[in-house]
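Just one protein chain is left out here, and the rest sit where they should.
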Amino acid sequence: MAEITLKNLSIEFGSFKAVDDVSLTVKDGEFVVYLGPSGCGKTTTLRCIAGLVKATHGDVLFDGQRVNDLSASERNIAMVFQFVSLYPHLSIKENIVFPLKARGVAKAEIARKLDWVTDVFKLGDELRRYPGALPPGARQKVALARAVIRDPAVLLLDEPLSAIDEQFREEMRWELGHLQRQLGVTTIYVTHDQREAMSLADRIVLMNDSRIVQVSEPDRMFFDPVSVFAGQFIGSPSMNLIDLVPVDGGLRLGDSHVTLTAERDRLPQWALSSKRPLKLGIRPLNVHLTDEQTAGVSLPVDDVFSVGRERFFSFTIGGNLYQGVDKRKSPSGSEGRVHFDPDGLLFFDAASGRRAHAEEMA
Amino acid sequence: MTHARTSTIDLAGRWLVLGLLLVYTIYNVGPIFWLLLSSFKSRMDLFTMPPKLFFTPDLSGYQSVFGVGAAKDSASAIGVFDSLVNSVIVSVAGTSLAVFFGTLAGYVCSRFNFIGKGDFMFFVLSTRMLPPVAVLVFYHLMFARLGLADTRFGLILVSIFANVGLATWIMKGFFDGVPKEVEQIAIVNGYTRMYAFTRLVLPMVKGGIAATAGFCFIFAWNEFAFASILTTTQAKTLPVKISAASGATGIEWTQICAAGVVLIIPVLIFFYLIRKHLLMGMTFGVLGRS
Partner (left out) sequence: MSNANTPAGADGQAVAHATRQNALRKRSSGRLMIFGFLSPTLAILLFMVAYPIFSLIYYSFHNFSALRQSTMKPVGLGNYQYLLSDPELWERFIFTGKFVFICVSLQMLIGIFVGYQMQKNFRGRDVIFTILMMPMMLSPVVVGFLWRYMLNSEWGIINFLLSSVGIAKVDWLGQTNAALWAAAAADTWMWTPFIVLLATAAFRGIPETIYEAAEVDGASPAYRFFRITLPMSAPVLFIALILRLIDSFKQYDLFVALTGGGPGSSTQTVSFSVAKTAFSYFYTGEASALAVILLVIIIGLSMILVRHLTRMGEKY
C-alpha cells in the first residue's frame, strides 16, 4: 500500500500540454476517481502514475520516494485498461498468474494466490478457457483479478467498465467498490461517467482542459461546485445556469420579466449588492412546481416526461429552456408557478465562471 | 522527455543492438552499392587490388545492355539488348494475362462456394510452390514437340502458368475486402451479377489489380529457371543472357553488373508503387489486407 503524491506534474506531447501543473496527494488506501470529459488529461495522469508516460515537469512520489525514473515494471503498480488487454494466447489461469511468473514468484506461492483470487472473483469455471471465449464483462473481471493478485501498492483503473453492457456494469461497479474496501489498496480510477465517480469515490478529482478543477468528496462535489463547469459536469439532468440582472429589491432572471426577490427567495445580501455580474446555478432537483401564489415565480412550463414517481419538466426564461424535477403532478395549463429552493441557489461569477462567495463580491 | 534511468547493462544492450543493426545494414546494402559501383568499372579497374572507390566511369556495360555501339558476341547469338526486349515482351504479356485470368478466378473463389473449392485453391497455390526443374523435365520434351522451344510465345505461356496462381490468391484477398453487400444491393435493384462485377466490384479493387500486376511482373521479370532451359538462342531473356555472358577473356563482370542494375530498376519502380500491398503480395493475399 502506498501514498501517492503528484507535485506540479506537467506532461507535454510536443507543443500540446496534456496535463498542466497538477498537484495532488492520494492517501494510503484511498479510492480516488479522476473524472472529466475526454481529452481532459485524466488518463494521461493515470498513465504517468503507472510509468507508461514520462512527466515533462514535476514529480510523482510513492510514499515520498520519487519514482519518475522508474519504469512501470519497477513501480509495483497494477493496472486495468479500458480496452481488453488480456493476453489472447494464454488461458485465463495463465493470464492471472502472469504478473507473478514474470517476477519469478515461487510455484507454491503462485498456487496459493491463484486459489485466493479464484475464490474472490468466483472464477473456477473460467480458468481453463481463453479470453476470446469470454464476454467483455468477464474479461475485465479477469483483468482485475490479474491486477490484484500480487498485492500492488497502487491499483490503477482506466475506464475499466466503459466497454461493458449497462446491466453488468452496475454489478461490476458494486463488486469493485466492495473489493477495494476489502483489500484496502490505494486505488486511482479514471472515468468520464459521473455516476460511476459519485458511487465509487472517497474523493473525486475533477479535471478539465489539462487542469484540476476541483477535488472533494462526492457529496461536496455535488452540493458545492467551485465553478460552472463543476456544477454542470456533475449531476443529471445538468445544472441550470441562468443570467442574473440586478434590479430594485431582487435579481431578474435573464431577459424575462421574472424577478427573484430578496425576502421571498431568501437571496443573500452580498449577491444583491454584487458589483460583478452573476449567474445563477440551480440543479433541476431544486426546482419545484408549486400552487402557492406567494412561493414561486410564474413561468411557462411544459411537462416533459415521467420516470417512476418523478416528473421531469421544462420551463422557459427569455427563450431559453431549463429543467426541473418534481414529485407531484404539475398544475394544468402551460403557465405554472416555479419555486427555486433557496438552499439550492448557487451563484457564479458571470465572467470567470467561478463560484461567487460573499467575501469576494463585497 | 526526462532522462530514463539507464543501468550499464541497459546501455551496453542498446549499443549491442545498434551495433548488430549496423552490421546487418552493411551486409544488406553493401552488395547493392558494390553492384552499382562495379557496373561503371572498366575491366582494368575491376581487378585492381585494393579495389578502387574512385575511378573514371566506364559505360561499356550499359552500352552493351542497350545495344549501343557494342558488337554482338557472335553472328548466330542475339545481343544483350535483344534479350532485354525479350524480357520486356514476355514479362508484360505474361503478367497481363495472368492477372486477367487470376482476377476472374479470384473473384469466383472469393464469392462462391463450389464443390472442390478447397482443392482448387490448394492446386492453384501449389503451382507457385512447384520446383521449376520438376516440370521442366517434361516441358523440355513438350515444347520441342509443339515447336514452342526457344519462342517468346512458349515463355509467355510459362509465365502465365507461373503467376496465375499467385494472382488468383492475391485477388481473392482483395475481393474478400469488398463487402458482399455491394453485389447484393445491385442484384436486388435488378442488375445482373456480371454488371455488379464489372461496374461496381472491379473499380473498387483497381489498386489491388495494379498491385497484383506489380508482383507478377517482378516474378516474371526475374524468372530464370524456365527461360534458361526452354530457350537456346532467339528467345533468351536478360537473366538468361547474362548467365552466359562469358567472353573470350572470362566472365564479363561489368556487363553482368550493368545488366543487374538494369534488371533492378523496373522492379524498384514497381516495388515503390505497390509498397502498401507488399505484405499482401508476399503472403498470397492473406495478411495485410486494408
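The chains carry the letters A and B, assigned in the order they are written, with residues numbered from 1 in each.
Just so it is clear, contacts are C-beta pairs under 8 Å (C-beta built on N, C-alpha and C of every residue); 3 or more make two chains touch, one makes a residue touch a chain.
In this text, all values refer to a predicted model and were calculated from it rather than measured experimentally.
Only one residue from B:Ser42, B:Gln63, B:Ser96 or B:Ser228 touches the chain missing from this view: B:Ser228.
Here the missing chain is touched by one residue of B:Val80, B:Val124, B:Cys216 or B:Ala235, and it is B:Val124. What chain B contributes to its contact with the hidden chain is residues 17, 20-21, 24-25, 27-29, 31-32, 34-35, 38, 46-51, 101-102, 104-105, 107-108, 112, 114, 118, 120-127, 129-142, 157-158, 160-161, 164-165, 168, 173, 176, 187, 192-194, 197, 218, 221-222, 224-225, 228-229, 239-240, 242-243, 251, 253, 256-257, 259-260, 263-264, 267-268, 271-272, 275, 278-279, 282-289.
Counting the whole complex, the residues of chain A in touch with the unshown chain are 50-52, 71-73, 77-79, 81, 83, 85-89, 98-99, 102-103, 143, 146, 150, 156.
Here is the rule we go by: only the chains that are shown with their structure count from here on.
Averaged C-alpha coordinates put the centre of chain A at 59 Å from the centre of chain B.
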